[in-house]
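See structure below.
What you see is the complex with one protein chain gone and the rest in place.
The first chain written gets the first letter, and so on, giving A, B and C; residue counts start at 1 in each chain.
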Amino acid sequence: MDYSLSRFLYTLLGLFIVMNWGMLMSSTMRRIIARVSGRIGIPWYQPWIDLIKLYSLRSQITHGTMFYLGPVFRLMGGVGLFLFMPMIYGSAYFMNYSFSGDLILILYFQFFGMLGMALGAGEGGQPYSAIGISRGLSQFTTIEVPMTLAVISLAIQYDTLSITEIVKAQQGSIANWTLFTNPFATIAAMLSLLGAFGHSPFNLVKAPNEIPIGPPTEYHGTFLGVLRTNGAILHVTEAALFMNLFFGGATSWLELILKTFFIYFWSVFVGVVFPRFRIEQSVRWFLKWPTLIGIISILIWM
Amino acid sequence: MVSPIYIIVIALGIAFSLGFFGKSKLNFAGILVLLGLLGMSFISGQWLFAFLNDTAVNTLIFTAGFQPPYSISLQMGLNEAVLTSMVNIAGLLGFVYLFRELSEKGIHLLMVYLVFVMSMNVSLMTRDLFNLFVFLEIETIALAGLILLINRKEAFQAGMKYLIASGIISGFLLIGIIMAYQSGGSLNIDDLIRANSSIGKISSIAGFLILVAFILELKPFPANGWGIDVYTAAHPGIGSLVSAAVATTGLYLLYKVLPIVGPQFNDYLVAIGAISFIGSNLMGTRQDNPNRLLGYSSVGQVGLLTLILGLAPSLGNQTLPIVFSILVSHFAAKAGLFWISGIIQSNHIKDWSGLRSSPTLMLLFGAFLLALLGFPPFPSFYGKWELLLTMGGNQQYTIVLIVLLGSFIEAIYLMKWLGYVIKLERVEIPRENLTLHKQMPIWIMGIVLFVMGFLMNRLNNYGASIDYLPLVFIFLLFVLDFLPVAFKNTLSIGGLLFYFIHLWDMVTDDLIRQIFLVIFLIGGILTFLAGYAQKGKRPGFYPTALLMYFGLAGIITAQGMFDFFYNWELMTVGSYFLIIRGKRSMPHAYSYMLFSIGGAYLLLAGFALAAASGAGEGLDALQAISILPEWVYGLLAVGFMSKTASLGLHIWLPGAHGEAESDVSPMVSAILLKAGVFGLVVLFLSIGMYNPSAERLLYVLGWVGALTTLMGNMSAAFQEDAKRLLAYSSVAQLGYILFAFTMMTQMAWLAGFTYTLNHFLFKAILFLIIGAIVVKLGTHNMYQMGGMIKKMPFSFIAVLVSIIVIGGIPPLSGFAGKWLFYNAILEKGWYFQGALIFFSGIVAFLYLFKLIYSVFLGQLKDNHRHIKEISAWVLIPSYLLIIGIMIFSAFPKEVLLPISEAIAPYFGNDALVWEGTKAISHLGYWDGTTIAIVVGTAFMLILAWLIALSAKAQKVEQFNIVFAAERPFRPETTHVSYNIYAGFHKAVGFLVTPVVTSFWNRMAEWTLDLAGWGRRIYSGSIQNYTIHVFFYIVVFYLLSMGGY
Amino acid sequence: MVKNILIFLLLLSVGLIAFDIFGAFTENKELSPTAAYYAENAAHEVGAANLVTAIVVTYRGLDTLGEVSILFLTAAIISFMLKFRKEEEMEASDLRPASELFITATQVFTPIILIMGIYIFLNGHLTPGGGFQGGAVIASAFLLMLMAKPRLQLSHRVIARVESISGISYVILGVLGIAFAGGFLDNRVLSLGSFGELMSAGIIPFIYSFIGLKVGAELSNIIGTMSNLQKENN
Partner (left out) sequence: MVQVILIIGLMLMLLGVYGFMQSKNLLKIVIAFTLFNTGINIIMVSVGYLADAKAPILDKLPDLNEIPNMVDPVPQAMVLTAIVIGLGVTALMLSYVLKLHQEKRSLDINNFKDLKW
């Protein structure tokens, strides 16, 4: 394995790029949402301002060790995802530490951050946090069903679980993209993505003005800053995951930025159109069409 | 040697001379009778001894100095020696037991008693049919007299019924005898046998009448109301004689006259026995009067023996050993139980809980019940094993079915009874009955039981394979039970450690067995460590726990089906006694036992069917099943799955594990369940990778495993009781394991073993700690806990680690399992089961979060503010296990590589290629070590960063939170825990509607209704009972002789 | 009603068994082997003119011993039953006294009946009859006395003594058979004597006498007991 300093530094660089792109992307998205609902929205540089404010907040309180560690776990979840994700196909610099695990690792590493966050928020003792978490978990169980089916379908299709291999198989022409070679899997995955990104109608976890902002309610200042940072990284990385699996990956940062933008935009687009589900509705919804499509996507390969 | 004729001389001489004793010298009279009985026992015993040393030969004693058939002759052979000894011992002990009652009532009953015992001796020995009849009548009349021992109207009525019924029976017998004389020209049994009765109508009618008379003497179900009433109403001391001595005699008489009748009745004998066995036990399920219950049980046992006699042709020279082994268990157990009943003097089995005031009687009571059910190390175990395997070998599957069914029904009520005695609130038993002369006979019968078991074990051909060392050690601990816990704990740990070392070299070349041996014994030691935290003496805890552990160890070292099953049963018994220790666990232990016994019987059936293939009785014989392989494998698999609590057989587990004592839960959950896993491993390995006859079975089991997982995880998510939550999670984990093993590929088996190890590690931790917390907080309900992280940081960390493992979150070892699972499923192509498995894997997060959040996080309750960290004795084993987890997580290769090599011979070796620490399957790759390093470093960096940024963060009070502008005023209102997955339940809760539970409940109801229907038979009317007798005779006649 | 039909059917089918027995029955043309042996040798071996006695007392002596013990048991049990009622004084005043004639007749006949009984069991090996018959006759004498004098109490002590003594002697005679002859209850302890004499057939007369006494005692015992129960009841 390659533990060299250069790799470490390159990874940090990649992380920096991803983080900033993530923040820019989120501000852009919020502007779009605002425009749709007839407002002007925030300036594009708002996230940086927020971040600086949060990190420089003077008074901070903690509810205990786990509360303190919660954000660390959370950020570790995002960063870890990034670390194990080959970002730029063919670039020896930005394949990060993806040699230490394949798709399965990515899938299961998502839980790392979530769990830490849940525990941290849990120690906060804030009822809304608990409610948010319970909703999140409930919904997440079924979000993963179509995703799992899609992944299985991919694994059958490409007979591998290595992301790099999957990307490689999609090179050449657009026609090689999974989007076209395995449309059902793609659809199933993209539907589950809606839940994963947690925009309306699936934004039950943070559910603005229902339970203030769910799990992070008690977090503020540096902690919230850490969480925000993580959010930025996570969005891009997850989008990158879908990009790698279904949209031919990226051979350059530009390609990555474009593709991730549109993948993320898809969830926002749906979000502005549909109102929020209730928890049982969302759970049932994922078990209906997306699951069905996922099953089909496997059946056609059997 | 003293001629057996003197048995008569002694008995009658003393009986006649008793007339000289007036009221004054009653005790002297009693002593005289005692001496007489001693003499009789001596005579028969000395013959028995001679026969066992081959110094005696089968001898005929002529009376009046003339040859038979012209004069009556008595025979003294091995059978007679054994049986007369049994009868005399029962008579002697019974007299000791009844000494006061009998002698204070005057000389008359003393005479009757003596003649009673004598009559049984003679009828056992005589070779003359009519003489047999005469002494049978003596027996009847004497019994009718002894019934009067208690002066109650029930007794009089029972006696009347008994007299009339047996009068009718003997009438038919008399006709039979005279007609046999008419056709055979002799009254000598041997002559009549030679006369070959099967020819000629008159002789066959004679045969029929004789047979039916002797069958009816055995009180067969359903024509036995008169007999049952005797059991119910007579003094238990007499009941014991009837059940032990009279039944024994009756059976031998049947055996004696059978040759006269000829073989054409064997099938009817089997049918009659079967009906009696099953029907009578069915009646037993509804009894709560101990004597009546014992009566039904006796009839059932005798029915079983009748059935075996009917099978003589196919059992060959095995018949008598089998009969004896079961008979002697019945003999000792029933006598003992009736005597205990006489001490307790109650009409309701629930009052027997008073036995707990006398440990010895308690032990014997348990031993007697288990002996009746044919558990090791008691004689009947060997008998049933022989019987079933021979039957299976002859492909007489219906017999196997009948025997197992009947035994199971018997277990239903005997186990219920045992549960009552162990758990119900203690009812004091009359002290004055706990005299020596009342207890000593019971002790002796208990000793007889154990000794006979030992002899059986040494006599039969498996004897060598059974290790008595553990049993001795357990007995030692039972003797030392009065010592404080700490001592016994140390002793037990020492014992396990020694046994572990002792067994290790038996399994050095077999990694799989080594793994399980470590799980069982080292795991046992770890769980015992937690025992130091216990206060008081914990009476009876250590013997039973060790029984379980030694049984488990025995399963591993077993070479043949026999010793496997033997230890399996030991383990079952031990675990039952462990589980039932919990406060509210009586019903759960009961259902656990029923499922275990049912499972054990399925195993037995499986082995029996396996015997049909004639590949011997080694475990490796399972590899060569030629006859009905799918059935064999299916039965065995389901049998094992009853222990692993797979879907459909799981309903016992939540209660049993949830209600068990805090340090018992980890034993039964983390360790005991692996017994079933080991069974499955052995089974599947012998099935082999490509076995067409098991394809379908494995496929189905795979689905069962997957569904079990889903059901378990979902149910766990909806629990409020912490320990039940863990219990359901065990169900789910065992589902994973079952699923993994059914895939039968190397990758899958790696996954399976990973799960097995992980489950052992984390479930032990969780149950240890949660159990301790439950005890400390005094509640099972999680919503009543909360905020414990402040009080018990170490427990929190331990629990956190284990749930990370369960969730399969990198970098801990749980992820290894998940990764292997994905690869295995994709290789195998079981995509949809796989999807189900992963779905349930995510559902697991629901309960994991609920567990750790509701207990440790959230709001600390006011009444818990004084709570301290749980005992170090619980934390030590937990952290030892955590070290195990960490090692496994950081260096998976060191564990997985040997395993994959160990199973390579069965599945080939193409699953994993190792590049350094990197495991490469043909689908993907995974490097546990690197992941651990990367994650660790990154985590540290981030942590450092955060600390740098927010060093000045200040700690705040519990209620320093604000939500929606209200301030929380009580923890209860702010701790969101109760039913937090309401929404989820609303959406998919229908998946966990308890169909299985209601199914089993309905089964139970049906059985009891069926039994209740029997009330119609037992109307208590003398007339109806006589009518039943006639009806029985007529039906039997029309069925068997209708041909004429 | 249904029950009656069922009972009728049941009776019918028991009748069927009986009918089968009847149908299967074949009248003997000659003695069965065992019987032939007895007919041929019993007189020589046992020396009893009454072969039934020979069989009852010697060949099948064990049966007879059992028989005796059955009566013995019955007597014991019945007198035990009586003892249940704690001896409340039994005023038999309301029993109607027997008629003068009957009482006188009793006084005349009782000794004769007793002698008759003794005769019967002494000659059991020569003429029809034997211990049981004799015993029964003796008991009938006591029955007669009881009927004549309802208040009469048979002394249980005496009866018990007689019973015990005769019983023990019977057993002892049996053991003598082992000691001095072929086996238990063998009658050839004494010489068979000359055929047809009173003092012949070895110890059969003694055995039968003891049986007679014992049976007599036992039956009288039963009768006495029952009459007491009777008195209790009214």
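The working rule: a contact is a pair of C-beta atoms (placed from the backbone, for glycine too) under 8 Å apart; a residue touches a chain by one contact, two chains touch by 3 or more.
Here the structure is a predicted model, which is why all the values come from computation and not from measurement.
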*If the full complex is used, which shown chains touch the chain that is missing here?*
B, C
*Among B:Met179, B:Ile429, B:Ala558 or B:Leu857, which residue is in touch with the absent chain?*
B:Met179
_Sole residue of B:Phe130, B:Phe450, B:Trp631 or B:Phe767 that reaches the chain not shown, by the stated touch rule_ = B:Phe130
*Touch with the omitted chain, as defined above, among C:Ile55, C:Val162 or C:Leu213*: C:Ile55
*If the missing chain were put back, which residues of subunit C would it touch?*
7, 10-11, 14-15, 18, 21-22, 25, 27-32, 34-36, 38-40, 42-44, 49-52, 54-56, 60, 63-64, 66-67, 70-71, 73-74, 77-78, 81, 84-85, 127-128, 130, 132, 195-196, 222, 225-226, 229, 232-233
_If the hidden chain were put back, which residues of subunit B would touch it?_
130, 134, 137, 140-141, 144-145, 153-154, 156-160, 163-164, 167-168, 171, 174-175, 177-179, 181-182, 187, 229, 232-233, 292, 1014-1015, 1018-1023, 1026-1027, 1030
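The working rule: only the chains that are shown with their structure count from here on.
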_Inter-centroid spacing, subunit C versus subunit A (mean Cα positions, whole Å)_ = 108
*asked:* Based only on mean CA positions, could you tell me how far subunit A sits from subunit B in angstrom?
replied: 54
*Quick one: which residues in subunit B touch 2 or more of the other chains?*
none
*At least two other chains touched by the same residue of subunit C: list those residues.*
none
*List of subunit B residues in touch with subunit C within their complex*: 3, 5, 8-9, 12-13, 15-20, 22, 61-66, 69-72, 105-109, 111-112, 115, 119, 122, 126, 128, 130-131, 134-135, 137-138, 141-142, 144-145, 148, 151, 175, 179, 181-182, 185-187, 201-202, 205, 1027, 1030-1031, 1033-1034, 1037-1038, 1041, 1044
_For a test of understanding, state which residues of subunit C touch subunit B in their complex under the given definition._
7, 10, 13-14, 16-17, 20-21, 23-26, 28, 32-34, 37-38, 45, 58-63, 65-67, 69-70, 72-74, 76-77, 79-81, 83-84, 157, 160-161, 163-164, 167-168, 170-172, 174-175, 177-178, 181-188
*Once bound in the complex, which stretches of subunit B touch subunit A?*
787, 789-790, 793, 796, 800, 803-804, 807-810, 815, 818-819, 822-823, 825-826, 829, 831-832, 834-835, 838-839, 842-843, 845-846, 849, 852-853, 857-859, 916-918, 922-927, 930-931, 933-935, 938-939, 942-943, 946, 949-950, 952-956, 958-961, 963-964, 968, 974-977, 980-981, 983-984, 986-988
